[in-house]
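Removed: one protein chain of the complex. Kept in place: all other protein chains.
On to chain A.
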Amino acid sequence: MMTQSDSVSPYPEPANGRGENANPPLQQAQGKGLPAFDEDKPLLSASGVSKFYGSRIGCEDVSIDIWPGEVLAVVGESGSGKTTLLNCISTRLMPTTGTVTYRMRDGHIRDLYRMGEAERRFLMRTDWGFVHQNPADGLRMTVSAGANVGERLMATGARHYGDIRATAGDWLGRVEIAEDRIDDQPRAFSGGMRQRLQIARNLVTGPRLVFMDEPTGGLDVSVQARLLDLLRGLVTDLGLAVVVVTHDLAVARLLSHRMVVMKDGRVIETGLTDRVLDDPRAPYTQLLVSSILQA
């Protein structure tokens, strides 16, 4: 078992705690003299992933690849296994069968479920992010916004209060939260602000892959639109790979490059977002697309 997080060399030293961490990981990898980042290989690869809850199916025989810098939307009605799939590939839920591999920053491909827990946790808080639908699940509601953003930095060894605070302030600015709210608790924030804070908290270590579970769920449309706008900007600027689970096809169209349509735990259609939405092939996808209310 890994005992010292420091001994995991593939990661750039996060201890300086500055905003530069947020550089696209591609540059960091090259700057460190690591093998050049290979854009032709998937970042995360799931094959034959199934999850059964007893005799019920969570998801069945799902194989998907996520390439660096791409946004993949997983859509489908509720109960179709979207969230189960997301949890399975983000190591939050052990799949019944199937493997999930991830290309680490040093270029090695690792089986996520064969890693030690310490290593997996370290991966989750440095190279990954997870944005929950309910911000209360992803935030510490009783500590200040600054500490929420700074937690990952402190967990990876940052020990300079001024630097941590400066980075947190910088990130609050990037997600359009006024800097004078840095010492407020998220309890005092609106739903949209909480969600943006959660995003800042996840992106502060400059992850390469972010999982999002209905990031706009429960927000009213104008707040949704601003959040999507923000997400789109961040994803492009940082070159993030994102897996976003949503039941909202509009969110998928706006955010994603590629789309996976799920029904009853199985993937029934995949393709470029525009293609799937404009020319759906599977009957269920056609039904789904035609169910959008025309304004």
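Everything that follows uses one rule, which is that a residue touches a chain if its C-beta (ideal position, glycine included) is under 8 Å from a C-beta of that chain, and two chains touch if they have at least 3 such contacts; residues count from 1.
In the analysis below, contacts and distances are computed from a predicted model.
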item	value
Per UniProt, the name of the complex member that is left out, chosen from "Septum site-determining protein MinD", "Iron uptake system protein EfeO", "Ring-1,2-phenylacetyl-CoA epoxidase subunit PaaC" or "Alpha-D-ribose 1-methylphosphonate 5-phosphate C-P lyase"	"Alpha-D-ribose 1-methylphosphonate 5-phosphate C-P lyase"
Residue in contact with the excluded chain [from A:Arg159, A:Arg187 or A:Arg281]	A:Arg159
Residue among A:Asp183, A:Asp220, A:Asp237 or A:Asp278 that touches the chain left out of view	A:Asp183
Option touching the unshown chain, where A:Glu60, A:Asp127, A:Glu151 or A:Glu269 are the choices	A:Glu151
Residue in contact with the excluded chain [from A:Arg92, A:Arg121 or A:His257]	A:Arg121
On chain A, residues whose C-beta touches the chain left out of the figure	3-5, 117-118, 121, 125, 140, 143-144, 146-147, 150-152, 154-156, 159-162, 164-165, 182-183
